[in-house]
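All protein chains of the complex are present and in place, except for one that has been dropped.
Residue numbering begins at 1 within each chain, and the chains themselves are lettered A and B in the order written.
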Amino acid sequence: MKVVCTLRVNGEPHEIAIPPHWTLLEALRYELGLTGSKQGCDKGDCGACTVIVDGRPELSCLTLALGAEGRDVRTVEGLATPQGLHPLQDCFDLNGAAQCGFCTPGILMSAAALLEHNPSPTREEIKQALAGNLCRCTGYTKILDAVEQAAARLREARP
Amino acid sequence: MLRLPRFQYHAPRSLTGALELASRHANEFMYIAGGTDLLPNMKHLLFEPPHLISLRGLRELDFIEVQGGGGIRIGALTTLTRIAESDLARRELPSLAQAAGLVAGPQIRNMGTLGGNVCLDTRCVYYNQTLFWRKALGYCLKKDGSQCHVVQSGKRCVAAHSADTVPALITLGAAVELQSPRGAREIRLEDFFSGDGVKNTVREADEIITAVRIPPQPRGRRANYTKVRIRNSIDFPILSIALAVDFREDGRTCDNVELVMTALGSKPRRIGNLHGVVEGRALTAEVIQAVAHQAHRQAHPLTNINVDPEWRREVAPVYVRRALERAVRAG
Partner (left out) sequence: MSKKLNEMPVSNPNKGRTFKVVGRQPRKPEGLKKVSGEALYTDDIVLPRMLHAKILRSIHAHARIRKIDASKALALPGVHAVVTGNDMPIAYGIIPWTQDEYPLCTDKTRFVGDGVAAVAAVDEDTANRALELIEVEYEVLPAVLSPEQAREHPEIKVNEKAKDGNLSKHVFLEFGDMEGGFARADVVDEDHFYFENTTHAPIEPHCAIGQYDRNGVLTVWSSTQVPHYLHRELARVLNLPQNRVRVIQPLVGGAFGGKSEPFDLEFCVAKLAMITGRPVKILYTREEVFYSHRGRHPMEMTYRTGATKDGKLTAIDAKITFDGGAYSSFGLVTAYYSGQLLTAPYQMPAYRFDSSRWFTNKPACGPKRGHGSVQPRFAFEVQLDKIAHRLNLDPIELRRRNFIGEYTETINGLRITSNGFLECLDAVEKASGWKERRGKLPFGKGLGVAGSMYISGTNYPIYPNEMPQSAVLVRLDRSGRAVIFCGASEIGQGVNAMLANILCEELGTALADVQVVSSDTDLTPIDLGAYSSRVTFMCGNACIDAARKLRKQILEACAEKLQTSPEDLDILPGEVVCLKDTAKRLSTPEAFQLAEAKSGSLAATGSFKTNPLGGDYRGGTIGASPAYSFTAHVAEVTVDPGAGFVTVDRIWIAHDCGKAINPILVEGQMEGSAYMGCAEAIMEAQTYNSKGMHIGPSLLDYRIPTSLDTPEMQSLIIESIDPEGPYGAKEAGEGPLHPSIPAVANAIFDAVGVRLTRLPFTPAVVLKALREKEERERRAAPAAAGGQ
């Protein structure tokens, strides 16, 4: 039996009808058409489904869609503004930090939340912040480079 | 994609609301907090409750506060991240803050709660698997079967207690506060675990953990937490060691050592017979060795975790020694 679920995603309110056992990831991908968030492991082991909920990165595959009601959900689709890409996105592209790109949306969300809380993270702090996101392609080096570069750009932009 | 089984979802806004729902759906529901333990288990069809009662809306249970007598109370809905990052916890309860900060990975710590961690279901390589997998195995005692694959002739499930915060909390003398439609009670955390892997706590199905209370800590106490794991993130402990050492005024002479280890059997293990070894002594190499020796004697890792139990047993004293040395250095 479907129930009505009210979600706020990337600043926009949505009202959808879903079965209660749907996860937030399923609601985003298959109901709202926000396929940027990926599913890699089914159950909390990989981080591909990471979205920002109330300012913190969380796993949408372990969040019930109904459990996200009343909370502020941000996905990779909300990272760019009409003015342009988030510096993280541009730096990921420039540094080859997205190879297959499948882990990328989740990693971007973890990184974005990090930079919101800590504008000048050390490399070690970046590693810690991304330690819940598996990437199988890059060996992480280019991802760390990209986050460092984006942090520097953000700091320059708002001193 | 692995699917969740069907259920009805309830999101009460208050403790009373939650308890009312619990009465209404007695025996047909489970509580869900962060969901980071329950939902994977439900996806594995280990639990199929017709109703889920979410505790997320109980904002009154999200707090870290200092109590009158100097003790600290932490609400059950407080996230692990909040505990790990709390200045108060890091200062006053460093081993707990360390343990909370070592759970899983960052996202799960943002979601997972202290109450959920205390109630974490026991884990086993033969249990935390899909229905398909367990069917191919022929199931086990803990769920749908009659045989234990860890202790072949065993009558009791010995799935591993694996919660990181618990050993730290036990060394600190913590107690859990519980509330049910029948009233409130408080249990020392050490007594909260039954040792039966199938249902390893004494919590009644409708009891909500509201808070964990940590009594004022002795002056001169130094506590730390060691988590051994193969991977540095997204990994449950394969051995964990919580330590609290009480030093006298001189900062050298030891009064007492509290040592609790987990990721062994179904309940955390307090390493006993330490008092006589340490009381009134400085933690010299020999004394440290004697404590480590006790840990080696008393800790018995099992094949419930898929990392060589003999090696885990062999390194247990190594990590205990290092933890004690850290405590000495912290002076």
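In this text, a residue touches a chain if its C-beta (ideal position, glycine included) is under 8 Å from a C-beta of that chain, and two chains touch if they have at least 3 such contacts.
As the structure is a computational prediction, the values presented were derived from the model and not from experiment.
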TODO: Report, in label order, the displayed chains that the undisplayed chain touches.
DONE: A, B
TODO: Based on the whole complex, identify which of B:26, B:66 or B:136 touches the chain you can't see.
DONE: B:136
Open item on the list: List every residue of subunit A that touches the chain not included in the displayed model.
Closed with: 29-30, 34-46, 48, 75-77, 79-80, 85, 88-90, 92-96, 98-105, 108, 126-128, 130-144
Open item on the list: Applying the definition given at the start, please give the residues of subunit B touching the unseen chain.
Closed with: 1-3, 6, 105, 125, 129-130, 132-133, 135-137, 228, 230-236, 306-308, 310-311, 314-315, 318-319, 322
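Keep in mind that, in the parts below, only the chains that are shown with their structure count from here on.
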Open item on the list: I'd like to verify one number: the distance from the centre of subunit A to the centre of subunit B, where each centre is the average of its C-alpha atoms, in whole angstrom.
Closed with: 29
Task: List of subunit B residues in touch with subunit A within their complex - done: 1-9, 11, 32, 34-36, 39-40, 43-44, 52, 54, 56, 81, 104-108, 110-111, 232-234
- [ ] Sort out for me which residues of subunit A touch subunit B in the complex.
- [x] 3, 19-23, 26, 39, 42-45, 47, 50, 53, 56-59, 62-64, 66-67, 69, 110, 128-129, 131-134
